[in-house]
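Omission of a single protein chain aside, the complex is shown with its protein chains in their original locations.
On to chain A.
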Amino acid sequence: MSTGVTEKTQKTIGGIRRKFAPWNDPQAVPLISYKNVTKRFGEFTAVDNLSLDIYEREFFALLGPSGCGKTTLMRMLAGFEDPTEGQITLAGHDLVGTPPYKRQTNMMFQSYALFPHMSVWDNIAFGLRQDRMEKGAIAARVEEMLKLVKLEKFAKRKPHQLSGGQRQRVALARSLAKRPKVLLLDEPLGALDKKLREETQFELMDIQMELGMTFLIVTHDQEEAMTVADRIAVMNHGKLVQVAPPAVIYEHPNSRYVADFVGDVNILDATVEAVEGGMVTLRPSVAPERRFRIAQDCAVKPGDSVAIALRPEKMRVELDPPADTGINCLQGEIWDIGYLGDLSIFHVELPGGTRVKAAKPNLTRMVERPITWDDKVYVYFSPDAGVVLTS
């Protein structure tokens, strides 16, 4: 996909922050490879003929609604499920048939699954003891992990004597202790409150960079996936819908499904009128007398029915008309206002009854805002704000 988007994805490698994008490098060898993997539970197909490559040091997110197959995909890598068809390789070795206790992956469970009868120390040491590691080395590693998650003072506590956030850290330390090739995170922050969740997201990124490990996270929270991941795979009905870095997923969704699932969006139906020089001219069905012009190279021809995705923050809402009201402009009435503090979301009702959302940053401390209910407003956007979606 040709995009003008700069990836936020950088990795500090050898002390230099560097653009990290092995998936664009045809020479790169993937660490994890799903090849035509299908998983059926009776009649239900959880994962449907899916192929996916994940690279070393990558922070990869599987994003999708519940039941989309993302957890199954991860559990097949951990070894708790075997694929019905297809192959999964880790560092070149076929994993299918290898029991979970012989795999070089570790998982942080959604419920944390801490052993309730063991102290924090013993929980973290559990995996190391399985490897018959020498006692001194175990102690050193456990101390290191406790330090990493800042729980040195809690080593002797039992899980039930910890807060939710602390338990989450123990679970993380335990899954990291064996230095797995891949760390699997199953909705790891689901049980934390919003503030703690956001803090922990950044900590996870720091830890991932510090240890240079590959992380695979399963989440249904698109903000979380956007924050932590180098690449996101959006899944639906057991298939990958789009696999790309967060900014590409957000700015260049490849389908209505992705546009709608990730972030807030207005989706308007339109008909293609003309395609010339990277500019598509469209007739929106909400206002057939107006025209939209969107700067995008896409394989459409005049007469095609398409959808246009417009993010609310890329739409301007004003009382005064823009210079050219014929292009990329809609007129309507304020139907509702959502005041979020940093932003206000204006719900604008178009003449046909369709409502669109436009966000406006609150740049001043005015309490009485100039735009209010039932005002007639203009909603407009620039040609590079919208995306034409063909599926």
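Quick note on the criterion: a residue touches a chain if its C-beta (ideal position, glycine included) is under 8 Å from a C-beta of that chain, and two chains touch if they have at least 3 such contacts; residues count from 1.
Here is the rule we go by: contacts and distances are computed from a predicted model.
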{"item": "Record-based protein name (UniProt) of the chain missing from this complex, from \"Gluconate 2-dehydrogenase subunit 3-like protein\", \"NHL repeat containing protein\", \"Carbohydrate ABC transporter membrane protein 2, CUT1 family\" or \"Putrescine transport system permease protein\"", "value": "\"Putrescine transport system permease protein\""}
{"item": "Selected from A:26, A:42, A:99 or A:341 as touching the chain missing from the view", "value": "A:99"}
{"item": "Hidden-chain contact residue, picked from the options A:70, A:174 or A:197", "value": "A:174"}
{"item": "Residues of chain A in contact with the chain not shown", "value": "78-80, 99-103, 105-107, 109, 111, 113-117, 126-127, 130-131, 158, 160, 174-175, 178"}
